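All protein chains but one are shown at their positions in the complex.
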Amino acid sequence: MPKFLFASALEKDAATFFSRLHPTTMLIALGCMVVIIFSTLNFLALVGILAFLFLIVVFDGMPKQSTFTVLLVVIPLCVFITLIQALTDPNQIIARFDLFGMGILVSQEGIFLGLSITLRVALMALTMTMFFTVVHPVKLTRALYDMGMPFKFAYTFVLALRFLPLILDELATINNAQKSRGYDIDRVNPAIKVLKMFPLTIPLILGALKRADTIALAMDLKAFDAYPKRTFFIALQKGSADTVVRAVSVVAMVFFVVVTFQGIL
Amino acid sequence: MSNNDVIIDVQQLGHTYPNGAKALNGIDLQIRTGEFLGVIGQNGAGKTTMVKHFNGLLKPTEGRVVVKGVDTRNAQVSNLARHVGYVFQNPDHQIFASNVREEIAFGPKNIGMDKATIERNVEEAIEVLDLGGVTDIHPFRLSRGQRQRLAIAGVLAMKPEIFMLDEPTGGQDREQVLRLRKVLQALNEAGHTIILITHDMELLAESARRAIVVRGGKVILDGPPTEVFKHTEELRKTFLTAPQITRLSLELGFSMPATTVEEAAQELLKRSESRKAGVGA
Partner (left out) sequence: MSLIELENVSFRYSGTSRMILEDVSFSIEEGEFVAVFGEGKSTLLMCLCGAIPHLLPGKFSGHVRVDGMDTETHKIAEISRKVGVVLQDPENQLFNLTVEGDVVFGMENLQVPPEDMEARMVDALQTVRMSDFRRRMSHELSGGQKQRAAIASVLAMESKILVMDEPTRELDPMGTEEVFEVLGRLKQQGKTIVIVENDPEHLAPLADKMVLLRDGHLELVAEPREFYRRIKDDKRIRFPQVTQLYFQLEEKMGLGSKVPLTLEEGVELFSRV
(Lines give C-alpha, C1' and ligand atoms only; values in the text may rest on other atoms or scores of the structure.)
Protein backbone atom coordinates (compact mmCIF):
# COMPACT_ATOMS: atom_id res chain seq x y z
CA MET A 1 0.00 0.00 0.00
CA PRO A 2 1.43 3.38 -0.92
CA LYS A 3 1.45 4.52 2.63
CA PHE A 4 1.67 8.29 2.20
CA LEU A 5 -1.47 8.48 0.07
CA PHE A 6 -4.91 7.96 1.56
CA ALA A 7 -3.32 7.36 4.90
CA SER A 8 -5.26 9.84 6.98
CA ALA A 9 -8.55 9.38 5.19
CA LEU A 10 -8.50 5.63 5.69
CA GLU A 11 -6.97 5.23 9.06
CA LYS A 12 -8.48 8.11 10.93
CA ASP A 13 -11.85 8.13 9.28
CA ALA A 14 -13.18 11.67 9.02
CA ALA A 15 -10.56 13.00 11.36
CA THR A 16 -9.95 16.44 9.85
CA PHE A 17 -12.08 19.39 8.81
CA PHE A 18 -11.51 18.71 5.13
CA SER A 19 -11.98 14.94 5.30
CA ARG A 20 -15.40 15.51 6.85
CA LEU A 21 -16.49 17.59 3.88
CA HIS A 22 -18.63 16.22 1.10
CA PRO A 23 -16.37 14.71 -1.61
CA THR A 24 -18.08 16.86 -4.23
CA THR A 25 -17.01 19.94 -2.27
CA MET A 26 -13.46 18.67 -2.37
CA LEU A 27 -13.71 18.01 -6.10
CA ILE A 28 -14.90 21.61 -6.61
CA ALA A 29 -12.11 22.95 -4.40
CA LEU A 30 -9.60 20.83 -6.31
CA GLY A 31 -10.84 22.10 -9.65
CA CYS A 32 -10.68 25.74 -8.49
CA MET A 33 -7.19 25.25 -7.09
CA VAL A 34 -5.92 23.82 -10.37
CA VAL A 35 -7.34 26.77 -12.31
CA ILE A 36 -5.79 29.22 -9.83
CA ILE A 37 -2.37 27.58 -10.06
CA PHE A 38 -2.44 27.72 -13.83
CA SER A 39 -3.86 31.24 -14.04
CA THR A 40 -0.75 33.01 -12.81
CA LEU A 41 3.00 32.85 -13.13
CA ASN A 42 3.53 35.69 -10.68
CA PHE A 43 6.20 34.50 -8.28
CA LEU A 44 4.82 36.22 -5.20
CA ALA A 45 1.28 35.01 -5.85
CA LEU A 46 2.51 31.44 -6.14
CA VAL A 47 4.54 31.75 -2.96
CA GLY A 48 1.38 33.03 -1.31
CA ILE A 49 -0.61 30.00 -2.46
CA LEU A 50 2.12 27.68 -1.21
CA ALA A 51 2.05 29.35 2.18
CA PHE A 52 -1.73 29.01 2.23
CA LEU A 53 -1.54 25.26 1.50
CA PHE A 54 1.11 24.83 4.18
CA LEU A 55 -1.19 26.47 6.67
CA ILE A 56 -4.03 24.14 5.69
CA VAL A 57 -1.86 21.06 6.10
CA VAL A 58 -0.66 22.22 9.51
CA PHE A 59 -3.97 23.46 10.90
CA ASP A 60 -6.13 20.73 9.39
CA GLY A 61 -3.90 18.09 11.02
CA MET A 62 -3.06 16.23 7.84
CA PRO A 63 -0.02 13.95 8.22
CA LYS A 64 2.73 16.51 7.63
CA GLN A 65 5.66 14.31 6.86
CA SER A 66 3.89 12.20 4.26
CA THR A 67 2.20 15.19 2.65
CA PHE A 68 5.44 17.07 2.27
CA THR A 69 7.39 14.00 1.12
CA VAL A 70 5.90 14.60 -2.29
CA LEU A 71 7.64 17.99 -2.40
CA LEU A 72 10.99 16.28 -1.91
CA VAL A 73 10.21 14.11 -4.90
CA VAL A 74 9.63 17.13 -7.18
CA ILE A 75 12.56 19.23 -5.94
CA PRO A 76 15.17 17.75 -8.34
CA LEU A 77 12.84 18.50 -11.23
CA CYS A 78 12.41 22.04 -9.91
CA VAL A 79 16.16 22.67 -9.71
CA PHE A 80 16.53 21.45 -13.25
CA ILE A 81 13.79 23.71 -14.62
CA THR A 82 15.15 26.78 -12.82
CA LEU A 83 18.65 26.12 -14.07
CA ILE A 84 17.52 25.81 -17.69
CA GLN A 85 15.46 28.99 -17.48
CA ALA A 86 18.24 30.95 -15.79
CA LEU A 87 20.78 29.98 -18.43
CA THR A 88 18.63 30.37 -21.52
CA ASP A 89 16.63 33.54 -20.85
CA PRO A 90 18.29 36.50 -22.69
CA ASN A 91 16.80 39.27 -20.49
CA GLN A 92 18.07 40.95 -17.30
CA ILE A 93 21.50 39.37 -17.20
CA ILE A 94 22.81 39.54 -13.64
CA ALA A 95 26.03 37.57 -14.00
CA ARG A 96 28.36 36.18 -16.59
CA PHE A 97 31.24 33.73 -16.31
CA ASP A 98 33.36 31.45 -18.43
CA LEU A 99 33.09 27.70 -18.45
CA PHE A 100 35.44 25.74 -20.72
CA GLY A 101 35.83 28.82 -22.85
CA MET A 102 32.07 29.34 -23.27
CA GLY A 103 30.49 32.50 -21.99
CA ILE A 104 27.64 31.61 -19.62
CA LEU A 105 25.00 34.24 -18.93
CA VAL A 106 22.75 34.11 -15.92
CA SER A 107 19.39 35.83 -16.30
CA GLN A 108 17.43 37.22 -13.36
CA GLU A 109 14.15 37.06 -15.24
CA GLY A 110 15.01 33.49 -16.15
CA ILE A 111 15.56 32.59 -12.51
CA PHE A 112 12.20 34.01 -11.49
CA LEU A 113 10.39 32.38 -14.39
CA GLY A 114 12.09 29.07 -13.60
CA LEU A 115 11.18 29.36 -9.93
CA SER A 116 7.60 30.16 -10.85
CA ILE A 117 7.24 27.14 -13.11
CA THR A 118 8.87 25.11 -10.38
CA LEU A 119 6.42 26.39 -7.83
CA ARG A 120 3.57 25.54 -10.15
CA VAL A 121 4.74 21.92 -10.40
CA ALA A 122 5.23 21.73 -6.66
CA LEU A 123 1.81 23.25 -5.99
CA MET A 124 0.09 20.79 -8.31
CA ALA A 125 1.81 17.87 -6.62
CA LEU A 126 0.94 19.20 -3.19
CA THR A 127 -2.68 19.90 -4.09
CA MET A 128 -3.25 16.43 -5.51
CA THR A 129 -1.58 14.78 -2.53
CA MET A 130 -3.68 16.79 -0.10
CA PHE A 131 -6.81 15.91 -2.02
CA PHE A 132 -6.18 12.18 -1.93
CA THR A 133 -5.04 12.37 1.68
CA VAL A 134 -8.34 13.75 2.92
CA VAL A 135 -10.88 12.35 0.47
CA HIS A 136 -11.85 8.77 1.24
CA PRO A 137 -11.67 6.76 -2.01
CA VAL A 138 -14.99 5.06 -1.30
CA LYS A 139 -16.70 8.40 -0.76
CA LEU A 140 -15.07 9.74 -3.90
CA THR A 141 -16.45 6.79 -5.86
CA ARG A 142 -19.86 7.51 -4.43
CA ALA A 143 -19.64 11.18 -5.41
CA LEU A 144 -18.56 10.37 -8.95
CA TYR A 145 -21.48 7.93 -9.22
CA ASP A 146 -23.89 10.60 -7.97
CA MET A 147 -22.55 12.95 -10.62
CA GLY A 148 -23.60 10.43 -13.25
CA MET A 149 -20.49 8.38 -13.82
CA PRO A 150 -21.41 4.67 -14.27
CA PHE A 151 -20.51 2.80 -11.09
CA LYS A 152 -18.22 0.31 -12.80
CA PHE A 153 -16.03 3.20 -13.97
CA ALA A 154 -16.17 5.15 -10.74
CA TYR A 155 -15.26 1.96 -8.91
CA THR A 156 -12.06 1.23 -10.87
CA PHE A 157 -10.26 3.68 -8.61
CA VAL A 158 -10.99 1.58 -5.52
CA LEU A 159 -10.14 -1.61 -7.41
CA ALA A 160 -6.79 -0.22 -8.51
CA LEU A 161 -5.98 0.84 -4.96
CA ARG A 162 -6.84 -2.62 -3.71
CA PHE A 163 -4.99 -4.66 -6.31
CA LEU A 164 -1.97 -2.60 -7.40
CA PRO A 165 0.00 -3.41 -4.26
CA LEU A 166 -0.79 -7.10 -4.76
CA ILE A 167 0.54 -7.00 -8.30
CA LEU A 168 3.72 -5.28 -7.13
CA ASP A 169 4.18 -8.03 -4.54
CA GLU A 170 3.69 -10.56 -7.27
CA LEU A 171 6.43 -8.98 -9.39
CA ALA A 172 8.84 -9.24 -6.47
CA THR A 173 7.96 -12.92 -6.02
CA ILE A 174 8.39 -13.67 -9.73
CA ASN A 175 11.75 -11.92 -9.68
CA ASN A 176 12.81 -14.07 -6.72
CA ALA A 177 11.55 -17.28 -8.35
CA GLN A 178 13.55 -16.64 -11.52
CA LYS A 179 16.61 -15.53 -9.55
CA SER A 180 16.44 -18.89 -7.82
CA ARG A 181 16.65 -20.48 -11.26
CA GLY A 182 19.88 -18.62 -11.90
CA TYR A 183 18.30 -15.74 -13.81
CA ASP A 184 19.14 -12.34 -12.42
CA ILE A 185 17.66 -9.46 -14.35
CA ASP A 186 19.72 -7.01 -12.31
CA ARG A 187 22.88 -8.49 -13.78
CA VAL A 188 21.73 -8.40 -17.39
CA ASN A 189 23.39 -5.83 -19.62
CA PRO A 190 21.08 -2.77 -19.46
CA ALA A 191 21.24 -2.35 -23.26
CA ILE A 192 19.38 -5.61 -23.81
CA LYS A 193 17.42 -5.67 -20.55
CA VAL A 194 14.08 -5.05 -22.22
CA LEU A 195 14.56 -8.08 -24.48
CA LYS A 196 15.44 -10.19 -21.48
CA MET A 197 12.40 -9.28 -19.41
CA PHE A 198 10.14 -12.06 -20.67
CA PRO A 199 10.79 -14.47 -17.79
CA LEU A 200 9.41 -11.74 -15.52
CA THR A 201 6.80 -10.02 -17.66
CA ILE A 202 5.07 -13.10 -19.02
CA PRO A 203 4.22 -14.62 -15.62
CA LEU A 204 3.30 -11.16 -14.35
CA ILE A 205 0.92 -10.38 -17.20
CA LEU A 206 -0.62 -13.84 -17.30
CA GLY A 207 -1.01 -13.79 -13.54
CA ALA A 208 -2.68 -10.39 -13.67
CA LEU A 209 -5.03 -11.53 -16.44
CA LYS A 210 -5.93 -14.67 -14.53
CA ARG A 211 -6.53 -12.63 -11.42
CA ALA A 212 -8.64 -10.14 -13.35
CA ASP A 213 -10.72 -13.04 -14.67
CA THR A 214 -11.31 -14.48 -11.22
CA ILE A 215 -12.11 -11.08 -9.76
CA ALA A 216 -14.59 -10.39 -12.55
CA LEU A 217 -16.23 -13.77 -11.90
CA ALA A 218 -16.38 -13.19 -8.15
CA MET A 219 -17.84 -9.72 -8.68
CA ASP A 220 -20.47 -10.97 -11.13
CA LEU A 221 -21.45 -13.64 -8.63
CA LYS A 222 -22.12 -10.84 -6.16
CA ALA A 223 -24.43 -9.14 -8.67
CA PHE A 224 -21.98 -6.36 -9.46
CA ASP A 225 -23.42 -3.96 -12.03
CA ALA A 226 -26.43 -6.26 -12.49
CA TYR A 227 -29.01 -3.54 -11.90
CA PRO A 228 -29.01 -0.01 -13.29
CA LYS A 229 -29.00 1.44 -9.80
CA ARG A 230 -27.47 0.36 -6.54
CA THR A 231 -27.79 1.41 -2.93
CA PHE A 232 -24.98 2.61 -0.66
CA PHE A 233 -24.20 1.81 2.93
CA ILE A 234 -22.36 5.06 3.59
CA ALA A 235 -24.35 8.26 3.41
CA LEU A 236 -22.77 11.47 2.15
CA GLN A 237 -23.71 14.54 4.12
CA LYS A 238 -23.50 18.15 3.08
CA GLY A 239 -23.33 20.82 5.77
CA SER A 240 -22.89 24.57 5.98
CA ALA A 241 -19.12 24.09 5.95
CA ASP A 242 -19.48 22.62 2.47
CA THR A 243 -21.34 25.66 1.24
CA VAL A 244 -18.67 27.96 2.66
CA VAL A 245 -15.76 26.03 1.16
CA ARG A 246 -17.47 25.82 -2.22
CA ALA A 247 -18.22 29.55 -2.22
CA VAL A 248 -14.71 30.54 -1.10
CA SER A 249 -13.15 28.27 -3.73
CA VAL A 250 -15.20 29.69 -6.57
CA VAL A 251 -14.74 33.31 -5.48
CA ALA A 252 -10.98 32.83 -5.15
CA MET A 253 -10.82 31.26 -8.56
CA VAL A 254 -12.80 34.05 -10.22
CA PHE A 255 -10.62 36.60 -8.45
CA PHE A 256 -7.38 35.06 -9.71
CA VAL A 257 -8.61 34.64 -13.26
CA VAL A 258 -9.95 38.21 -13.48
CA VAL A 259 -6.85 39.72 -11.93
CA THR A 260 -4.58 37.78 -14.29
CA PHE A 261 -6.49 38.67 -17.42
CA GLN A 262 -6.68 42.32 -16.39
CA GLY A 263 -2.90 42.23 -16.26
CA ILE A 264 -2.85 43.34 -12.65
CA LEU A 265 -0.64 40.41 -11.61
CA MET B 1 29.09 -36.72 12.78
CA SER B 2 31.85 -34.42 11.63
CA ASN B 3 31.25 -30.79 10.95
CA ASN B 4 32.21 -31.28 7.31
CA ASP B 5 28.82 -32.81 6.66
CA VAL B 6 27.06 -29.55 7.41
CA ILE B 7 25.90 -28.18 4.08
CA ILE B 8 23.89 -25.27 5.45
CA ASP B 9 25.14 -23.68 8.64
CA VAL B 10 22.87 -21.08 10.18
CA GLN B 11 24.43 -19.14 13.03
CA GLN B 12 22.46 -16.74 15.21
CA LEU B 13 20.45 -15.71 12.16
CA GLY B 14 18.26 -12.67 12.59
CA HIS B 15 16.34 -10.77 9.96
CA THR B 16 14.65 -7.42 10.30
CA TYR B 17 12.81 -6.13 7.26
CA PRO B 18 13.38 -2.54 6.12
CA ASN B 19 9.98 -1.59 7.59
CA GLY B 20 11.26 -2.64 11.02
CA ALA B 21 9.42 -5.96 11.29
CA LYS B 22 11.62 -8.53 12.98
CA ALA B 23 10.95 -11.78 11.12
CA LEU B 24 13.73 -14.01 12.44
CA ASN B 25 15.45 -14.00 15.76
CA GLY B 26 18.58 -15.93 16.74
CA ILE B 27 18.14 -19.07 14.65
CA ASP B 28 20.84 -21.70 15.00
CA LEU B 29 20.46 -24.61 12.64
CA GLN B 30 22.79 -27.09 11.00
CA ILE B 31 21.51 -28.97 7.98
CA ARG B 32 23.64 -31.91 6.91
CA THR B 33 24.22 -33.40 3.49
CA GLY B 34 21.54 -35.95 2.67
CA GLU B 35 19.01 -34.82 5.23
CA PHE B 36 15.28 -34.71 4.51
CA LEU B 37 14.10 -31.75 6.52
CA GLY B 38 10.47 -30.74 6.94
CA VAL B 39 9.70 -27.15 7.97
CA ILE B 40 6.35 -26.46 9.58
CA GLY B 41 4.64 -23.45 11.15
CA GLN B 42 1.89 -20.97 10.42
CA ASN B 43 2.15 -18.37 7.69
CA GLY B 44 4.01 -15.39 9.03
CA ALA B 45 5.99 -17.50 11.50
CA GLY B 46 9.17 -16.96 9.48
CA LYS B 47 9.52 -20.22 7.50
CA THR B 48 9.79 -18.60 4.10
CA THR B 49 11.96 -15.76 5.39
CA MET B 50 14.29 -18.39 6.82
CA VAL B 51 14.65 -20.53 3.70
CA LYS B 52 15.11 -17.44 1.52
CA HIS B 53 18.39 -17.05 3.39
CA PHE B 54 19.51 -20.50 2.24
CA ASN B 55 19.82 -19.45 -1.39
CA GLY B 56 20.75 -15.84 -0.75
CA LEU B 57 17.46 -14.19 -1.72
CA LEU B 58 17.65 -12.54 1.67
CA LYS B 59 20.84 -11.65 3.51
CA PRO B 60 21.06 -11.86 7.29
CA THR B 61 20.69 -8.61 9.19
CA GLU B 62 22.21 -10.45 12.16
CA GLY B 63 24.34 -13.58 12.34
CA ARG B 64 25.30 -15.50 9.25
CA VAL B 65 24.39 -18.33 6.90
CA VAL B 66 27.06 -20.48 5.32
CA VAL B 67 26.08 -22.66 2.37
CA LYS B 68 28.68 -25.17 1.21
CA GLY B 69 31.36 -23.20 3.00
CA VAL B 70 30.38 -19.88 1.42
CA ASP B 71 28.96 -17.02 3.46
CA THR B 72 25.78 -16.03 1.61
CA ARG B 73 26.52 -12.34 2.16
CA ASN B 74 29.34 -12.73 -0.35
CA ALA B 75 27.38 -14.75 -2.90
CA GLN B 76 24.94 -13.96 -5.69
CA VAL B 77 21.63 -15.80 -5.80
CA SER B 78 22.28 -16.79 -9.40
CA ASN B 79 25.52 -18.48 -8.32
CA LEU B 80 24.03 -20.15 -5.25
CA ALA B 81 21.36 -21.51 -7.61
CA ARG B 82 23.88 -24.13 -8.76
CA HIS B 83 23.80 -25.66 -5.31
CA VAL B 84 20.42 -24.68 -3.95
CA GLY B 85 17.25 -25.22 -5.95
CA TYR B 86 14.12 -23.48 -4.74
CA VAL B 87 10.66 -24.30 -6.08
CA PHE B 88 8.23 -21.52 -5.22
CA GLN B 89 4.73 -22.24 -4.02
CA ASN B 90 2.85 -20.94 -7.05
CA PRO B 91 4.08 -22.41 -10.35
CA ASP B 92 2.55 -19.46 -12.20
CA HIS B 93 5.23 -17.24 -10.69
CA GLN B 94 7.88 -18.92 -12.79
CA ILE B 95 6.42 -20.58 -15.88
CA PHE B 96 6.91 -18.37 -18.94
CA ALA B 97 8.15 -20.47 -21.86
CA SER B 98 5.94 -21.62 -24.71
CA ASN B 99 6.75 -25.29 -24.38
CA VAL B 100 7.48 -27.76 -21.63
CA ARG B 101 11.05 -28.64 -22.64
CA GLU B 102 12.09 -25.02 -23.04
CA GLU B 103 10.65 -24.21 -19.64
CA ILE B 104 12.59 -27.00 -17.96
CA ALA B 105 15.81 -26.08 -19.80
CA PHE B 106 15.69 -22.44 -18.63
CA GLY B 107 17.37 -22.97 -15.25
CA PRO B 108 20.11 -25.31 -16.55
CA LYS B 109 20.94 -22.79 -19.30
CA ASN B 110 21.17 -19.95 -16.82
CA ILE B 111 23.76 -21.77 -14.77
CA GLY B 112 25.80 -22.58 -17.86
CA MET B 113 25.33 -26.33 -18.24
CA ASP B 114 26.43 -27.72 -21.60
CA LYS B 115 23.93 -28.66 -24.25
CA ALA B 116 24.19 -32.41 -23.95
CA THR B 117 23.80 -32.29 -20.16
CA ILE B 118 20.81 -29.97 -20.45
CA GLU B 119 19.09 -32.32 -22.86
CA ARG B 120 19.75 -35.31 -20.65
CA ASN B 121 18.55 -33.50 -17.52
CA VAL B 122 15.40 -32.24 -19.23
CA GLU B 123 14.41 -35.71 -20.40
CA GLU B 124 15.16 -37.13 -16.99
CA ALA B 125 13.05 -34.49 -15.25
CA ILE B 126 10.17 -35.15 -17.64
CA GLU B 127 10.40 -38.84 -16.86
CA VAL B 128 10.67 -38.41 -13.08
CA LEU B 129 7.75 -35.99 -12.84
CA ASP B 130 5.51 -37.88 -15.20
CA LEU B 131 5.23 -35.10 -17.76
CA GLY B 132 5.89 -37.33 -20.79
CA GLY B 133 2.29 -37.23 -21.93
CA VAL B 134 1.98 -33.46 -21.92
CA THR B 135 5.19 -32.19 -23.57
CA ASP B 136 3.23 -31.06 -26.62
CA ILE B 137 0.73 -29.03 -24.63
CA HIS B 138 1.35 -25.34 -24.06
CA PRO B 139 2.46 -24.92 -20.42
CA PHE B 140 -0.36 -22.47 -19.68
CA ARG B 141 -2.93 -25.03 -20.73
CA LEU B 142 -1.73 -27.62 -18.23
CA SER B 143 -3.73 -28.31 -15.08
CA ARG B 144 -2.58 -26.76 -11.83
CA GLY B 145 -1.14 -30.08 -10.68
CA GLN B 146 0.77 -30.51 -13.93
CA ARG B 147 2.11 -26.95 -13.78
CA GLN B 148 3.24 -27.63 -10.22
CA ARG B 149 5.20 -30.65 -11.44
CA LEU B 150 6.58 -28.65 -14.37
CA ALA B 151 7.89 -26.03 -11.95
CA ILE B 152 9.56 -28.77 -9.92
CA ALA B 153 11.02 -30.31 -13.09
CA GLY B 154 12.52 -26.92 -14.02
CA VAL B 155 14.47 -26.86 -10.78
CA LEU B 156 15.22 -30.58 -10.75
CA ALA B 157 16.96 -30.30 -14.14
CA MET B 158 19.46 -27.91 -12.55
CA LYS B 159 20.60 -30.85 -10.38
CA PRO B 160 21.03 -28.84 -7.20
CA GLU B 161 22.52 -30.66 -4.22
CA ILE B 162 19.99 -28.94 -2.00
CA PHE B 163 16.39 -29.00 -3.09
CA MET B 164 13.94 -26.68 -1.37
CA LEU B 165 10.20 -26.87 -2.04
CA ASP B 166 7.56 -24.51 -0.71
CA GLU B 167 4.13 -26.18 -0.42
CA PRO B 168 4.57 -28.38 -3.51
CA THR B 169 1.33 -30.34 -3.26
CA GLY B 170 -1.21 -27.61 -4.05
CA GLY B 171 -3.90 -28.65 -6.49
CA GLN B 172 -2.78 -32.28 -6.69
CA ASP B 173 -4.88 -35.29 -5.91
CA ARG B 174 -3.75 -37.97 -3.49
CA GLU B 175 -2.22 -40.14 -6.18
CA GLN B 176 -0.06 -37.27 -7.43
CA VAL B 177 0.97 -36.36 -3.90
CA LEU B 178 2.07 -39.97 -3.33
CA ARG B 179 4.05 -39.84 -6.56
CA LEU B 180 5.71 -36.58 -5.58
CA ARG B 181 6.58 -38.06 -2.20
CA LYS B 182 8.29 -40.98 -3.96
CA VAL B 183 10.18 -38.58 -6.23
CA LEU B 184 11.45 -36.61 -3.24
CA GLN B 185 12.42 -39.78 -1.41
CA ALA B 186 14.26 -41.09 -4.47
CA LEU B 187 16.15 -37.79 -4.81
CA ASN B 188 16.99 -37.95 -1.15
CA GLU B 189 18.27 -41.51 -1.47
CA ALA B 190 20.39 -40.36 -4.41
CA GLY B 191 22.12 -37.99 -2.00
CA HIS B 192 20.20 -34.72 -2.44
CA THR B 193 19.41 -32.72 0.65
CA ILE B 194 15.69 -31.99 0.72
CA ILE B 195 14.05 -29.08 2.52
CA LEU B 196 10.28 -29.30 2.41
CA ILE B 197 8.09 -26.48 3.67
CA THR B 198 4.55 -27.72 4.03
CA HIS B 199 1.27 -27.48 5.88
CA ASP B 200 0.54 -31.08 4.90
CA MET B 201 1.40 -32.96 8.09
CA GLU B 202 0.69 -36.33 6.53
CA LEU B 203 3.19 -35.70 3.73
CA LEU B 204 5.72 -34.44 6.24
CA ALA B 205 5.29 -37.40 8.57
CA GLU B 206 5.58 -39.87 5.72
CA SER B 207 8.64 -38.37 4.10
CA ALA B 208 10.80 -36.16 6.30
CA ARG B 209 13.34 -37.63 8.69
CA ARG B 210 13.79 -34.42 10.61
CA ALA B 211 11.18 -31.78 11.31
CA ILE B 212 11.54 -28.26 12.65
CA VAL B 213 8.71 -26.10 13.90
CA VAL B 214 9.07 -22.35 13.38
CA ARG B 215 7.15 -19.88 15.48
CA GLY B 216 7.68 -16.18 16.02
CA GLY B 217 10.91 -16.20 14.01
CA LYS B 218 12.47 -18.97 16.10
CA VAL B 219 12.91 -22.69 15.75
CA ILE B 220 10.94 -24.02 18.71
CA LEU B 221 11.08 -27.77 18.02
CA ASP B 222 13.66 -29.81 16.15
CA GLY B 223 13.92 -33.59 15.82
CA PRO B 224 12.59 -36.66 14.03
CA PRO B 225 8.87 -36.21 13.23
CA THR B 226 7.89 -38.85 15.79
CA GLU B 227 9.69 -36.90 18.52
CA VAL B 228 8.32 -33.53 17.39
CA PHE B 229 4.77 -34.87 17.29
CA LYS B 230 5.04 -36.00 20.90
CA HIS B 231 5.14 -32.35 21.98
CA THR B 232 1.39 -31.98 21.68
CA GLU B 233 1.29 -29.00 24.02
CA GLU B 234 3.83 -26.89 22.09
CA LEU B 235 2.21 -27.87 18.81
CA ARG B 236 -1.19 -26.85 20.08
CA LYS B 237 0.17 -23.44 21.06
CA THR B 238 1.36 -23.07 17.47
CA PHE B 239 -2.06 -24.26 16.24
CA LEU B 240 -0.48 -27.27 14.57
CA THR B 241 -1.72 -30.81 14.87
CA ALA B 242 0.12 -34.04 14.18
CA PRO B 243 -1.41 -36.28 11.51
CA GLN B 244 -4.54 -38.06 12.64
CA ILE B 245 -2.79 -41.44 12.58
CA THR B 246 -0.05 -40.13 14.86
CA ARG B 247 -2.59 -38.75 17.32
CA LEU B 248 -4.43 -42.06 17.21
CA SER B 249 -1.26 -43.98 18.00
CA LEU B 250 -0.50 -41.62 20.90
CA GLU B 251 -4.02 -42.08 22.26
CA LEU B 252 -3.63 -45.84 21.98
CA GLY B 253 -0.35 -45.66 23.86
CA PHE B 254 2.06 -46.86 21.16
CA SER B 255 5.63 -46.78 22.46
CA MET B 256 6.67 -45.20 19.16
CA PRO B 257 4.11 -42.87 17.53
CA ALA B 258 3.09 -43.99 14.05
CA THR B 259 3.78 -41.63 11.16
CA THR B 260 1.99 -43.64 8.49
CA VAL B 261 -1.18 -45.70 8.31
CA GLU B 262 0.93 -48.75 7.43
CA GLU B 263 3.00 -48.43 10.60
CA ALA B 264 -0.12 -48.15 12.70
CA ALA B 265 -1.67 -51.17 10.98
CA GLN B 266 1.39 -53.29 11.66
CA GLU B 267 1.53 -52.30 15.30
CA LEU B 268 -2.17 -53.04 15.81
CA LEU B 269 -1.83 -56.42 14.11
CA LYS B 270 1.13 -57.23 16.33
CA ARG B 271 -0.87 -56.25 19.38
CA SER B 272 -3.87 -58.35 18.44
CA GLU B 273 -1.65 -61.36 17.72
CA SER B 274 0.17 -61.10 21.03
CA ARG B 275 -3.16 -60.81 22.77
CA LYS B 276 -4.42 -63.92 20.99
CA ALA B 277 -1.18 -65.66 21.91
CA GLY B 278 -1.67 -64.48 25.49
CA VAL B 279 -5.21 -65.80 25.50
CA GLY B 280 -3.99 -69.06 23.98
CA ALA B 281 -1.41 -69.55 26.72
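Observations on the structure shown:
Here the chain labels run A and B in written order, and each chain numbers its own residues starting at 1.
Methods note: a contact is a pair of C-beta atoms (placed from the backbone, for glycine too) under 8 Å apart; a residue touches a chain by one contact, two chains touch by 3 or more.
Treat the numbers as computed from the prediction; the structure is a model and nothing was measured.
Shown chains touched by the hidden one, complex as a whole: A, B. Note that of A:Val74, A:Met219 or A:Ala252, the residue touching the chain absent from this view is A:Met219.
Interface residues of chain A with the unshown chain, by the touch rule above, are 1, 10, 13, 137-138, 158-159, 161-163, 165-166, 211, 214-215, 217-227, 229-233, 235. The missing chain lies against chain B, touching residues 42-44, 170-171, 173-175, 178, 199, 201-202, 239-241, 243-245, 247-248, 251-252, 261-262, 264-265, 268-269, 271-272.
Here is the rule we go by: only the chains that are shown with their structure count from here on.
Chain A and chain B have CA centres that are 46 Å apart. Contact residues of chain B toward chain A in the complex are 52, 55, 57, 76-78, 81-82, 84-86, 88, 90, 92-96, 106-107, 110-111, 140, 154-155, 158. Residue ranges of chain A in contact with chain B, taken from their complex: 170, 173-174, 176-184, 187, 198-200, 202-203, 206-207, 210.
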